[in-house]
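Every protein chain of the complex appears in place save one, which is left out.
Letters are used for the chains, namely A, B and C, taken in the order the chains are written, and counting of residues starts over at 1 for each.
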Amino acid sequence: MVQEAKALDIVELVEQAVAKHGARRDAVIPILNEINQAFGYIPTAALPEIRRRIHAPAEGVFLADSHLYSAASFYQLFSLKPLGRHVIRFCESAPCHVMGGRQVIQALQNELGLEIGETSQDGKWSLLTTSCLGVCGVGPVFLVDDDIYGNVTSDQVPEILARYK
Amino acid sequence: MKKKIRSLEDLNRFREKAFEAKQRQTHLGNVQVIVSLGSCGIAAGAFDTLKAIQQQVDDDHLNEVIVSQTGCIGLCGHEPIVEVITADTSKVTYGHVTPEVARRILREHVLGGKVLEAFVVEV
Amino acid sequence: MISLTINGQTLDVPENTTVLKAAEQAGIVIPTLCNHKDLTPYGGCRLCSVDIQGLRLPATACTMLVAPGMIVRTESPALTRYRRTILELLLVRFYDAGYTHSNGSPTIDSQFAYWVNYYGIDMKSTMAQKPFRLIDSDPNPFIWVDKNKCIMCTRCVRACAEVQCRFVWTQAYRGYDLRIVAGADTTMLQARCESCGACVAHCPTGALDNKMSVKLGPPDRLVTTTCSYCGVGCQLDLNIKDDVPGGRVLRVTSNAKAPINGDHLCVKGRYGYDFIQSPNRLKQPCVRKYLLDGTARPHNRGSWVEVDWDTALDFAARGLRNARDQYGVHSIGLLTSGRCLNEENYLMNKLARQLLGTNNIDCCERVSHASVVDGLESGLGLNAPSNSLDDVANEAKSILMIGTNTSEQHPIFGVKLRRAVLWRGCKLVVAHPDFINMSEYAALRLVHRPGTEAALVNGLMHIILKNGWEDRTFIEKYTTGFQDFESCLDKFTPEYVAQQSGLDETSLQHAAEILATNRPMAIVWGIDLANYPAARRNVLSLINLQLLLGNFGVPGGGVIPLRTQNNTQGACDMGGHPSYYPGYQPVDSDATRKKFEAAWGKGLPTRPGLTATQMMSAAAEGRLRALFILGEDLVAGASNGSHIQRGLHNCDFVVHMAAFDSETSRHADVLLPGVTFAEKTGTFTNTERRIQMVHQAIAPQGNARPDWLALTELSRHLRRNNGDGDYSDWDYHDTSQIMTEIAALTPIYAGISHERLEQITCLQWPVKNLSHPGTPMLSMEHFAGGRGRFTRIEAAEADS
Partner (left out) sequence: MKVIRSMVLVSVDQASLERGAEEVFHKFLEEIDEFGLSDKIAVSTIRDVGLRDDIPLVIVYPDAAVYGPVRLEDVHTIVEEHLYKGNIVPHLLALMRELAPEIAWTRDRRGTLPIEKRIVLERAGIVNPESIEDYILNDGFQALGKALTQMTPAEVIAEIDKSGLQGRGGAGFPTGRKWSFVASTPGSPKYVICNADESEPGTFKDRLILEGDPFSIVEAMTIAGYAIGAHEGYIYIRGEYPRAYHLIENAIHQAEMLGLLGDHIFGTDYSFHIHPHAGAGAYICGEETALIESLEGKRGMPRPRPPYPTTYGLFGKPTVVNNVETLANVPPILRNGAVWYREVGSPKSTGTKVYTILGNVNFTGLIEVPMGITLREVIDIYGKGMRNGKKLKLVQTGGSSGTIVPAKLQDTPLDFDSFRNAGVSLGSGALLVCDEDTCVVDLAKVILRFFRNECCGKCTPCRIGTLRLYEIINQISEGKAVLSDLEVMQNISEAMSEVSNCGLGQTASTALRDILKYFREEVEMHIIDKVCPVGVCPIAKHESELMQKAG
């Protein structure tokens, strides 16, 4: 089962993130980033909390939930729904593809029994793709959470996945 | 609190001091083992390599070995890359350094003085 | 001016003009979908791409500003090819389920369909072959959402943000997955939609539509008229279908050319039109059974009997005459209506003074508004706002808003102020005991204890004087009574005022600083201020504040009392006032009276009559015996309803003319079915003295009659002998005739005629003659004696 964030945690976290990055319009993306990092996704309930703390008509800053939703849904590293405990992001850009990525993503799909974009029933894995991660010199490449794996062959996939509980 | 640099002269004095400190290190006969820790290197397993080196340094009490890091040099095809700088020989760059190879480098090159030709990368 | 060439045609346009606008000026049409004149350019649809010499790639005409010597070509085979490709691409993600779209045009084509057709593309065969999203996907009661027709032009997003300042719609996700969502992908109402329909008005495809009428098809004709809800005076288009005799209102749409509101309307104006054809409308005159029986009036006035107009009017006339004959002219009272036409209010004034011989005439709204109007009169010698709405919205650097929930009561003006705050940084100070919508836009909120307004304002002035922020030159040149006034502020120290009002001293200091240092500053107040016990005093304090800061006679300054009803201003202007003939000509001035006596061919009463409030007391005490109430539900509209009910109950004879049955008509003896604004032609005067046409769109419902016509008929029943003045007759065939009479007798309306209003659409009084352009801002010369008067306001605690 995928875990959803709790209301109290959300308020606390938003408070911290706003304190850290400033109650400013241009701090919105770093703040969303903190929340995404902490929960693995951005709970919609966090948006009004952020808005309340940044909206400041006296300083000419007007913010609505729609602004935040709009920004949060734009960026690929943010998710608006809960993901699995471990998130795999496979680079599907041309260099990795040319260097053998096609076989590796197939191996990942087979091993996990997931299509791209899916989260496993038990909430352990989410299999996503990403655009270039900038380590093309060691392609094919994928990320498991924050760990990056390069020069991957399909044979290595089971061993790498086994490292995660 | 470090003293602030207020002029080019300050900067050059700072530089001289840094140079002397570095000189002192090599004069003392220390060996520098530098792991290339760019993202490419990390993706290729440089953290595992670094861990192995540190483990070995601890286990064998290699006090004169200074382990440090550098960025990526652009030789992605050879990652993970480890450089060994000793006072007598100049810099040797190794490529494809797995934890196993790293341990061998420490044992054979750093302690034994024998360069592992098979893993040397020409730069 | 910048000179450029478009399609070989050389033209001069002002700086910062876009190529698109420049082309428009030259009569060259460039296709576009995402552009709209009210909205900031977006450059998204790319349909308006044109060739500009020297640029590697075509540029979008909607975003590209003109430059000297620029050479533009708006058509080429390549451009046509790109445009066709763009439209074909849009159709890949477009599905029309086939229902007729309803955005106000008599031809069904949406703007999108027009261009698709123009470039020779067959929509049906090119578009998606089945819907890919839910049709009618939002539960909003007024706005229909069909995202199958969305082309991501974002006009709705921009309209909601820039026009309504509400930020309901937004773009979410990106690329091929891009979609327009409300709020955080919720329903519109959850995203705090106010259902103003601006998004519908700006949608070029019909993805957003009017839910109440989405499948009703196009209208047969459009009738542009003035909204009847509030004092802002928006214009709108009634969409009329002539499939029943006299026609019916299909829907309301906005009209881009409307002088005040353009393509913008509020939820009431756009969607609150069903009352026009409501089954509850009064359709037949009624009289109480006892009148027909010729028996005594029962306690509860007995039951209603439907009668013909002649019978009803006869009873009405008889009742009024009886009271006059029995108890004298002062026993009759007339209440005019801020909902009715200027022409009708004028007739009421004429009826009272000429035919009945009484000055007991007042505007219904004065029951609640009297003190405010009095304050204005005694401080400034004015009976109207000094500045216009747009002037405040566009020029004021700061605004004090007090006693008004503007975005509820005067939505379009509220939104104009939101825009002032959002898009040009105007500082808004909202003094209101509640957290109202405008509070969200306020630079500072003052949550004071109700009833301490005067203390609060005095406190602000105390701080202003202490800091030397007052305008000495203005005070000397344009005011009287400052010396005497000044000392009354002494005791209103921040500590004292804080303690009185429940505000903290910092807020007071802050408020004073914002208002005094961001000039011109405008003050906007509304009905809530009048509802406070000491309304007159509050108004005088606010006038003091503006005199102190020299905020009169400047654009963006002044005082804006917001009139609740669409024509409260006009009703007062037209002599719906115990002391004034039309145009604030005093009844106790011999010269004026003589003028009207000559015109109406009749001797007129010399003393001012009773105000509405006084009439109610007089009725309760049995001094006032007969009442004629036009248009209003007095009981529901007033803050002191029980007082009014007592008065009405006590009255011997009450005639009520209205479109609907109400609490007030329960107390009536004769009930005349009036009509709504959609069924008559004439004029309204909005809260900023702007006179606009109202156009009849459909025939009166049932047997109802326009009020002016009923009054004209009534005059026949009342009149015993014709006078021989120029205007003593009541032979009105239409309201334009009445306006001609008004203009002749009312200097501030001298330049008004229906004919002229059809051309100019609106004029702000004073309009001195037929070539006078009107007066958007009253300058000092319009004040009584050319000077404003400071008034000492002492009491703060214990309002009397």
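Please note the rule applied: contacts are C-beta pairs under 8 Å (C-beta built on N, C-alpha and C of every residue); 3 or more make two chains touch, one makes a residue touch a chain.
Please read all numbers here as calculations on a predicted model, not as lab measurements.
K.L.:
Check the whole complex and report which displayed chains the hidden chain contacts.
P.N.:
Touched by the chain not displayed, across the whole complex: A, B, C.
K.L.:
Which residue among C:Leu65, C:Val329 or C:Ala699 touches the omitted chain?
P.N.:
C:Leu65
K.L.:
Can you list where subunit C touches the absent chain?
P.N.:
Contact residues on subunit C toward the absent chain are 41-47, 49, 57-58, 60, 63-65, 78, 81-82, 85-86, 89-90, 92-93, 151-152, 171, 173-178.
K.L.:
May I ask you to list the residues on subunit B that touch the chain which is not drawn?
P.N.:
These residues touch the chain not displayed: 1-2, 4-8, 10-11, 14-15, 18-19, 21-22, 34, 36-40, 42, 68-78, 122-123.
K.L.:
For the chain that got dropped from the picture, name the residues of subunit A it touches.
P.N.:
24-30, 32-33, 36, 67, 70-71, 74-78, 92-95, 97-99, 130-139, 146
We adopt the following convention: only the chains that are shown with their structure count from here on.
K.L.:
Can you check how far apart subunit A and subunit C are, centre to centre, with Cα atoms defining each centre and the answer in Å?
P.N.:
Between these chains, centre-to-centre, one finds 50 Å.
K.L.:
State, to the nearest whole Å, the distance from the C-alpha centre of subunit A to the C-alpha centre of subunit B.
P.N.:
That gives a centre separation of 34 Å.
K.L.:
For subunit B versus subunit C, what separation do you get between their C-alpha means, in angstrom?
P.N.:
About 78 Å, centre to centre.
K.L.:
Would you pick out the residues of subunit C that each touch at least 2 other chains?
P.N.:
none
K.L.:
Enumerate the contact residues on subunit A facing subunit C in the complex.
P.N.:
Those residues of subunit A that touch subunit C are 44, 47, 55, 57-58, 60, 62, 64-70, 73-74.
K.L.:
Okay, in this complex, where on subunit C does subunit A touch?
P.N.:
165-174, 181-185, 191-192, 421-422, 425, 427-428, 440-444
K.L.:
Sort out for me which residues of subunit A touch subunit B in the complex.
P.N.:
133-138, 141, 148-151
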